[in-house]
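Once you've had a glance at the structure underneath, I'll fire off some questions.
All protein chains of the complex are present and in place, except for one that has been dropped.
As written, the chains take the letters A and B, and residue 1 is the first residue of each chain.
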Amino acid sequence: MPLSQSNIRFEKVSKSYGTLRVVDDLDLMIDQGEFLSLLGPSGSGKTTILMMLAGFEAPSGGTISLGSQRIDPLPPHRRNMGVVFQNYALFPHMSVAANVAFPLEMRGTPRSEIEQKVTRALDMVQLGAMKDRRPAQLSGGQQQRVALARALVFEPSVVLMDEPLGALDKQLREQMQLDIRALHKRLGLTIVFVTHDQSEALTMSDRIAVFNRGRIEQIGTPREIYDQPRSRFVAQFIGETNLVEGTLAEAGDAGATVKLEGGGTIRVQPSDLRPDAGRILVSVRPERIRLGPDAASENAYPATVTDAVYHGDHLRIQLDNGAFGFVAKADRKTAEFNPGDRVMVSFAPADCWMLPA
Amino acid sequence: MSETSLKGRLGALALVAPLVLFLAIFFAWPLASMLKESVSDPVGSHAFPLTAAVAGDWDRQSEPPEALKQAFVDDLRAIDDQQLLGDAVRRLNSAQNGFRTLMSRTIRAVEEQPEGPLDLVAVDKRWADVRFWRAVADSTNPYTDRYLLAALDYERDASGRIAALPAEASANTAILLRTLGIGAVVTLACALIGLPYAMLVASVDGWKRQALLGAVLLPLWTSLLVRTAAWFILLQEQGLINDTLMSLGLIGSPLPLIFNRLGVVIAMTHVLLPFMVLPIYSVLLSIPRNLMPAAASLGAPPWRAFLRVLLPLSLRGVVSGSLLVFMTAIGYYITPALIGGAQDQMISSVIAFYAIGSANWGMAGALGAILLVATLALYTVYGRLSADRAGGR
Partner (left out) sequence: MRSRIGILAMGGVVAAAIGMAAPAQARDLTVVSWGGNYQDGQREIYFKPYAEKTGKPVLDETWDGGYGVLQAKAKAGNPNWDVVQVEVEELALGCADGIYEKIDWEKLGGEDKFIPSAVNECGAGAIVWSTAIAYDSEKIAEGPQSWADFWDVQKFPGKRSLRKGPKYTLEFALMADGVPPAEIYDMLGTDEGVDRAFRKLDELKPNIVWWESGAQPLQFLASGEVAMASAYNGRITGINRTENRKFKVVWPGSIYAVDSWAILKGAENKDAGMDFIAFASQPENQARLPQYVAYGLPVKAAAEMVPAEYKADLPTEPDNMKDALSIDVDFWIDNAEALTQRFNAWLAQ
């Protein structure tokens, strides 16, 4: 990753409500121009972090800074961050144009300039024709775009988004994901994006911070998060995976061997885990598993199909080899699988990832 | 229309029929009869049909013709309905005082001489006064504008032109304006107290919200008279408020809190506050909670966010609360009567005087109609204003 100026910095930030600790000793740096997703189940503290960044919540401890300035004592209206809320939070009594003009008015922008900027911002989200309508007269997607225009029109360097697409249907959501991503690129924005939808986080982000119980479980690029999860939680929360328990028998630069509970071994790609790590897990993504009459790799196990479900673009197959169970995703064109069929399950060592149990 | 939908529609009609019936019987009909009462004046034409037939021949200025006098005497001889006669006498007396005693004397004379011409002036010299005859002739018209005119402090003078009544004779307009004025002041006071209060209620939850709501609802659960009496005890010269302030040494002599406008406004504001707080509160609840944070994030300091977002959005509640409070306030009767001074009486007490005290239903109806018209006019203005504000939506 290229070195860049660290823009937003959380240092030892915590937040408690009474005895409940929602954010625990958080250290986090967000780079200028970065798209960072905060991902986690509800109650993991991700929204609280966003709210502290926006200024709606005060940290119980620690500091938050933007560039060289400490911002945690500042009230929200002095932070100059665009915020896009979950339910759009458009002002229902104002027209679309007035909504978008609002932040400019608050900043004392001259009238003529306001008009220009509003027009430009609405054109950017393709809603120039709707400027005289009221929010209630727009569809959900249009409302979200207005909210986006409003959060961007005053050219904030940081834009915070709190599950902004949660209320949209799937197709619109995917379109908006692309739109937001494109705006991010074009305007060079720093975006902090809260979501509980892992596929959304994977599609959009430069980096993802996975939260669990007020702490960051893992932070990294979507690829790292998906392919090299550092904990059982991350492995299971992001996508679907097969986890097999064992002990690390031998590790080298070329790869490692894991000894399984019920006998047998798995060759896995190299990692920084050492043999003294004790019990470990091996994660294999279902789409990496190959099924066939013969072994296709050094990791190959005979197994019985227990269930096969048609999913349109793929088949989802449950397998059992006596010692452990597998889920595999197979191309629906490769073959027919029926419960009771005996097949060979194989996967490449490069697709096997070790993590601590 | 298919058979099932016809059936469904009939069913729906049957379900709303009780409501429609109720509204028609207990709302529309009384309202219509009040309005009718204010312009209809059938008593004279019923009681004096012969007089009515010849009244048109007289110019109301000169000496009344003999035919009119004779017709009136004949009418009096023909009447056998005691109640109708009583109504007619009251109707005449209300146009010209003195008719009660004049008529009882005249009726006695008519009974003593059941036939032939009768010298009315010999019976009572007031019959020589053309004003009494004018009242008789005017009473035979089945419709009249005199109640409506009188309700606005006007009358028809001897020549039939509309003229203002002298200021010391009638003060209905002044009282009506005062009623609207007190209503407006109370509405304003309710809004000024009710809006922050409703915001406070909406901003807390749990038992605090219940307690705050209870505090404002409590007055609704006690009778109006009890609440007014309680204010009486609090506000009087040796009442709780004055005693407390004096024992604290804040004031040297009792403040005049009762028998004046201030007391009326205080007591009415308290009584009507729930009607302001509840609509605002329900509107506030419907405002999404993230609008104020959104405004802040867009750079609005708290007071500007309040002015630009929360206030305009809660205005809908303020407006409907204001309508409720205003409409209720202008009908108030007990509170001004007990807490107010002589200059604080409202139009309802005048209406009550005519309806209950003197059985002058025409006058009561006319004042009620004027109040209704004034209220509807204000409501129309409100409708226009709020339509403009909504931006022609």
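Note that in this section a contact is a pair of C-beta atoms (placed from the backbone, for glycine too) under 8 Å apart; a residue touches a chain by one contact, two chains touch by 3 or more.
The structure presented is a predicted model; accordingly, all values stated were derived computationally and were not measured.
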Touching partners, among the displayed chains, of the absent chain: B
Contact with the hidden chain (one of B:216, B:241 or B:355): B:355
Contact partner of the left-out chain, one of B:45, B:94 or B:187: B:94
Selected from B:35, B:53 or B:85 as touching the chain missing from the view: B:85
Selected residue (touches chain absent from view) among B:12, B:162 or B:220: B:12
Of B:175, B:198, B:292 or B:370, the one touching the omitted chain in the full complex: B:175
Residues of subunit B in contact with the chain not shown: 7-8, 10-15, 17-18, 21, 82-83, 85-87, 89-90, 93-94, 97-101, 103-104, 167-171, 174-175, 178, 236-238, 259, 337-338, 341-343, 345, 350, 353-361
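Just so we're on the same page, only the chains that are shown with their structure count from here on.
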Length of the line joining the C-alpha centres of subunit A and subunit B, rounded to whole Å: 67
Touching residues (chain side subunit A, partner subunit B) in the complex: 54-56, 75-77, 79-83, 85-87, 89, 91-93, 95, 102-103, 106-107, 134, 150-151, 154, 160
Contact set on subunit B toward subunit A in their complex: 288, 290-291, 293-302, 304-305, 308-309, 312-313, 391, 393
